[in-house]
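Heads up, one of the protein chains got dropped from this complex, but the rest are sitting where they should.
Then we have chain A:
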Amino acid sequence: MKGLGPLSRAMLLGFLRDRVTLFFTIVFPLMFLVLFGGLFKDAGVSQTEILQIGNVPVIDQMPADARTELDKVLKVERRDDRQAALQAVRDGDYAAAVEQDGGRVIVHYSAADQVRSGTVRSILNLLVQDANQAASGVPPRFNLELSQVEDESLEAIQFVTPGLLGWAIATGATFGASLTLVSWRRKRILRRLRLSPARVPAIVLARVLVSVLIALGQTAIFLGVASLPYFGLRLSGYWWMAVPLVVCATLAFMSIGLLAGAWAKTEESASAIVNLIVLPMAFLSGSFIPADNLPGWIRTVSNVFPLKHLNDAMLDVMVRGQPPTAVLPQVGILIGFAVVVAALAMWLFRWDDV
């Protein structure tokens, strides 16, 4: 196709030399990754901290292997001053304080944090039962084993990475498509190209190629940074399915950008429109905060956003270990979205300002 090579090259060079765009498509989202990944690094159930007041034999006398298991979910610190320990719980610094008085195991907890204190109570309950059972000398008939569905790794980075990556890709592809369209039209490059043997499909395909390349670059950088030992992202076996997902999502996001670019007259109004779409989309699609916490009707509405489906699918294949076939519906939705919106953009397309 005549013009595909030189036009892609021109666009890619233009992108790589544009510091502002480079910042907003790569550095800025990475800053969020570092922030979120670092902030919530020690959060999660596995790191719940409690205090033990003085000696607590049910904990102190646990068998070594059981103690290792316990350490995975509870971080137990010893504090001999009872008043100080209770105050620390009241202040919310610790989830609970445990003391033992002969056969009585007392758990002091604050009602302010229901979730964490609930966790602590049930874990200690188990401990006490185990101790009772061991004391009776009868081998246990039933054993309760707790297993977390998320592959035991509830670390924030696992959930933050796919969402922020999706947001970064959405930003890059929508801005790339809309700004190229508007600035090429305003600078009359489009009409100049119209007088060259390059055809419209070559121009469009060049932009698609460059956007996909940028999106894959963002993916590589994101996964690379998140996989650093400090953040500790662990990818599930089917993570490679993220590549076709990113490609389809890029097409969907580009179609939004093309629509904005076809409609807008200036670069400023194009960026404003794109921002108005991308930011709410990122919030409602769970890029920054888990979508599960949102009210039901918002979750229903957010289904119109391609980012929502990308985030779902990326979590499935990158973190939840779902097989590639599980995300085929999302692939279909992303492609369908791209086709419909791009058709709309084509219909609005203008070579000229006037």
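Basically, contacts are C-beta pairs under 8 Å (C-beta built on N, C-alpha and C of every residue); 3 or more make two chains touch, one makes a residue touch a chain; residues count from 1.
Simple rule for what comes next: contacts and distances are computed from a predicted model.
Enquirer: With one chain of the assembly withheld, which option in "Phosphate transport system permease protein PstA", "PqqA peptide cyclase", "ABC transporter ATP-binding protein" or "Acetolactate synthase" matches that chain's UniProt protein name?
Expert: "ABC transporter ATP-binding protein"
Enquirer: I'm checking contacts with the chain that's been left out. Which of A:R67, A:R191, A:K265 or A:R350 qualifies?
Expert: Once the missing chain is taken into account, the touching residue is A:R191.
Enquirer: For review purposes, identify every residue of chain A that touches the missing chain, sorted by number.
Expert: For chain A, the residues touching the absent chain are 2-3, 5-7, 9-11, 13-14, 17-18, 183, 187-189, 191-198.
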